[in-house]
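All protein chains but one are shown in place.
On to chain A.
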Amino acid sequence: MGQSVQEMIAQSKGKKSKKFVEKMIPVLLFLIATVSVLTTIGIMLTLIVETVTFFTRVSFIEFIFGTTWLPFSNLDAQFGILPLIVGTLKITLIAIVVAVPIGISAAIYLSEYATDNVRRVIKPVLEVLAGIPTIVYGFFALTFVTPLLQSIFPEIKIFNAISPGIVVGIMIIPMIASLSEDAMSSVPKSIRDGALAMGSTKFEVAMKITVPAAISGIIASVVLAISRAIGETMIVSLAAGSTPKFDGDFTGSIQTMTAYIVQVSKGDAGYGTTIYYSIYAVGFTLFVFTLVMNILANYVSKRFREEY
């Protein structure tokens, strides 16, 4: 211990290796951080390149405006994506009809009425609901919800849009509830207290104060939930069937964009066939749909946010 602190500092400062580490670490970490950017670029490039190959074989006009999706026909394969989009929208519509009223009601209940104890019980349960794998929801749709619906409405087929739609709705309830509740909870208590002091009931506070103040967050949560519903794959693969249809029928088998990708992947379509490239074209369309929704959600929550 013949060294003074000063000497030790001087000595340690002189170490080349340490300086090198200090300089290299940020570079290395920056490279790691770019992986997420590379992933996005990878997704875009993959989808664009393979989709372009697809469009050398199928006309863009047919793809966008065609109302027949018949990829497996040997003689007359047709690739009009509208039936798949219609299938996706049917599922999304039902999911939203189920999830928006329940999700927002739950959010209002949790933020305006529930005591801390009740909240401590309900929120984790909602988290559990959010953590259940979609394959489990798919099984539930197929083996419970569909038979239940069939026993009430006999005209419903084994594969239909209603049952998976309802279950996708159940799946996105926690998302709407928790994001909306976050938005409502961030409304300052003083505003609520003001309204209560003026003689408002809690319901009036919720409807006239909290919900209007939190509306940007609530809308954003719904838009994000729509995006999730559009991209949901396993529930529709198991319970919605595989019949692309361009009509308004909800009771029979349909096919969504995601379910088509699964159907083809499962069947091991040969590399280089038009069917192989078609899953990228469908995937690209799906990607654009969800991207637009995510950007919209971002825009709504930024643009219309009430600042306190």
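Heads up, the rule we're going with is that a contact is a pair of C-beta atoms (placed from the backbone, for glycine too) under 8 Å apart; a residue touches a chain by one contact, two chains touch by 3 or more; residues count from 1.
By our rule, contacts and distances are computed from a predicted model.
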Check: Per UniProt, what's the omitted chain called: "Sarcosine oxidase subunit gamma", "Phosphate transport system permease protein PstA", "Oxidoreductase" or "Protein-methionine-sulfoxide reductase heme-binding subunit MsrQ"?
Finding: "Phosphate transport system permease protein PstA"
Margin query: For a quick check of understanding: of A:66, A:244 or A:283, which residue touches the chain that isn't displayed?
Written below: A:283
Checklist line | From A:22, A:116 or A:155, residue that would touch the chain that is not displayed | finding: A:22
Checklist line | Residue of A:230, A:254, A:275 or A:300 in touch with the missing chain, whole complex considered | finding: A:230
Notebook entry, point to check: For the full complex, which residue in A:4, A:36, A:151 or A:190 touches the chain that was left out?
Noted result: A:36
Check: If you put the missing chain back, which residues of chain A would it touch?
Finding: 9, 18, 21-22, 25-26, 28-30, 32-37, 39-40, 42-43, 46-47, 50, 101-103, 105-106, 108-110, 112-113, 122, 125-126, 128-129, 131-140, 142-144, 170, 173-174, 177, 199, 201-204, 206, 224, 227, 230-234, 237-238, 258, 261-262, 265-266, 268, 271, 279-280, 283, 286-287, 290-291, 293-295, 298
